[in-house]
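One protein chain omitted, others in place.
Now for subunit A:
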Amino acid sequence: MLTRLGPLVTILLLTGPIAFGLAGTVLPAFGFLPVLGGMELTLQHVHALLSQPAILTSAAISLAAGLVTALFSLGVVVLFVAGWAGTQLFGRVQHLVSPLLSLPHAAAAFALAFLIAPSGMAARLISPALTGWERPPDLLVVHDPMGLSMMAGLIVKEIPFLLLMTLAALPQVRLKETRTLAASMGYGRVAGFLLGVWPAVYRQIRLPVFAVIAFATSVVDVAVILGPTRPAPLAVRLVEWMNDPDLSMRYLASAGALLQLTVTAVALGLWMGLERIGRFLCIVGVEKGVRLRRDALLRGAALLAMGLAAGAVFAGLATLALWSFAGLWQFPDALPASFTLKSWMRAMPRIASPLYTTLLAGLLATLIAGLLAILCLMREEETGRRPRRALMLLYLPLLVPQVAFVFGLQLFLIYADLLATLPALVLAHLVFVMPYAYLSLKDPWHAFDRRYNQVAAGFGKGRWRRLALVRLPMMTRAVLTMGAIGFAVSVGLYLPTVLVGAGRLTTITSEAVALASGGDRRIIGVYAFWQMLLPMLGFGVATLLPALIFRRFRGMQV
């Protein structure tokens, strides 16, 4: 009975907020918002939107950000996996990159900003010795009008994501055998992988790639920190309108959200076109017998791009940490003139409350998501069906731009008088934590050796006791990893926190981004440090606790 409820509740929790949210967003776009007296359908708000200055430029930036981010990060990942999978170096890079997955987008964006700004760490290290710069050059790097630094900020975060998704899909293809076969036919490593293995792998990671596109076309936090300002990307302007004191701006914001949906859909459509071109090129490559035997340069470039992406974030994070302890630190000094704990001491009392909210919302959302994921997986096992279509539903929160439905959801929460309450915040986080919880638990769950269950059943243990006494203890590692991933997702959420928390419930991430405009690098350093620390703590627990529990069980050690 309970397991039957699992999938039902999950589907309701995922689709409910999205459906209501979209309705609450889309209807006002056509003039329907009874509370403001909007009762008749009209296109005037859409017209008003289109007459906003440079609105199409904003949309174009968003569109470009989606496609460029996906293309670039996927390209680096593919070439890197193609060129290096199976080597020792591959394993090392993988270990280097994985922790970045749990880093909130905003923290990565801050890291990059601290590194590449004209007064940033990179310029300090080479100045004045190499450049002759006694003062920062007047160069437009961060907030550049084309959004290149924003795209870079997205790319360094999406590379680890797509790499791990690819790695999860790799076991399902026969990499080694295909490699050997391709090599025996004279293909280089890259060509052999691309033509032989990639099509099957890509099918598995298609939805994650779509999620990257949807996220990048509608991102707010990274755009605020690194993105263009004149005009800003579409989603950033949307959030501004949503907060405008003039209530009639709600209609405009809704019309804008509609445009955002269109932009994301167009980006996804264009991407599908690119997919076809890619397939065509592969077929042509096969027919022409392109073997790319001398691909050392390509492989080197892939490795370099991978290392650069990860290295930039790590260097940026180190700079952030340094700033949080810095006294006066003038350009072009590579190190602060003095170190002080002042920023930490000033910030700590104010961090307590957001920290508490972050922990509470994160843990509750992860707990509920974990329970639901387990119920869903148990139900799958009972029925023996692996629902393909339901999996699409799971990706829904990742494919629909956040700004398009969380805004409408906010309207409903205002009516229900639930805005800025913990249950509402947990619900909003749950929508985004749920997919990751399920996806990360799915494979280990199905990989579990069911004979343990049969043995336990033979001893007369019922279903729930089997779960509690045999399966969950044996799966401690997988369950805790799921928890760490879910928690990390919750910590990193910006827009749902801002719109549902309404400024009264704040998390470390929403506070950090709010500080971004103030430019006090020391305080940003402290907040970003916490952003980095919290997910790491989660993964630390997920690694250490099983090791501690299983220290006497040799069969359970890794």
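Convention: a contact is a pair of C-beta atoms (placed from the backbone, for glycine too) under 8 Å apart; a residue touches a chain by one contact, two chains touch by 3 or more; residues count from 1.
The working rule: contacts and distances are computed from a predicted model.
Of the candidates "ABC transporter substrate-binding protein", "NADH-quinone oxidoreductase subunit H", "Alpha-D-ribose 1-methylphosphonate 5-phosphate C-P lyase" or "cytochrome-c oxidase", the chain left out of this view carries the UniProt protein name "ABC transporter substrate-binding protein".
Residue A:Q330 is the one among A:Q330, A:T383, A:Q454 or A:Q557 that touches the chain missing from this view. Between the chain not shown and the residues A:G86, A:G503 or A:G540, the one that touches is A:G503.
Not every partner is drawn; the one left out touches subunit A at residues 35-36, 53-54, 57, 118-119, 134-136, 138-140, 143, 145, 228-231, 243-247, 326-328, 330-331, 338, 340, 342, 346-347, 349-350, 353, 368, 414-421, 423, 427, 502-504, 506, 511, 514-523.
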